[in-house]
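This view holds just a subset of the chains, kept in their places.
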């Protein structure tokens, strides 16, 4: 399985930040996780709130651990709230089931995930996708 | 009390996997717990997401600890969400109250539980039942 390199992780973060600037979004925070849900890289833009690492991480972590991107997680949470609450319990409360948690795929396999937070969930996801595509990876929002 | 043997646990897992293949389901993960809720055996099929152990475990653990299979737990969660949330609190957030958590009975007594995850909850339960029956145990979904 392909692994996301540190160079790719930097490209993802820098491109997501640039996309946010281009769209005039609020300061973003971006995390890149590997295929096991472990942190490869993170950056929090100047002016972002101190707790943004945990939120970015929670969006990406749930995506990797469940193999389900943020949009699908949000739908499940809306359809069956107690199920996603329970799933969160077994993952130590580390899952934030909203857009902005974007799966990274290569040749179809999940190789990690990106979590973006700071603006609306939909805008966060747009920036994550821009980052992944710049790094040559497929994005599933 | 009869205990589920390691040989039976393997039969349960292998049969559940075979049932999933026969039905064309997504890659499954299957856990077998003993009468104390402790892990006897687990297998995660190739291609399943990394977090599947925790979900399979949560389905089976709740079944054993409450003496209540996944279908009954789901009904309770839908009827009285705060109660199941509170129950989950006292069990450290380790309970996933949906089908696919199937009680194993022998001569009427609970001897353990099987947790299956990967496809829809109902399909997960079908595979758990197939596994338990192949091992000579009664299944309560």
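By letter and in written order, the chains are A and B; residue numbering begins at 1 in each of them.
Quick note on the criterion: a contact is a pair of C-beta atoms (placed from the backbone, for glycine too) under 8 Å apart; a residue touches a chain by one contact, two chains touch by 3 or more.
Computed from a predicted model, the values in this text were never measured in an experiment.
J.: For a quick check: 2 copies are placed, so what copy number does the complete complex reach in this file?
T.: 4
Simple rule for what comes next: only the chains that are shown with their structure count from here on.
J.: Under the touch definition given earlier, write down the residues of chain B that touch chain A in their complex.
T.: Touching chain A from chain B are residues 48-51, 54-55, 57-58, 77-78, 81, 84-85, 88, 92-98.
J.: Can you name the residues of chain A that touch chain B in the complex?
T.: It is residues 35-37, 64-68, 80-83, 85-93, 110 of chain A that touch chain B.
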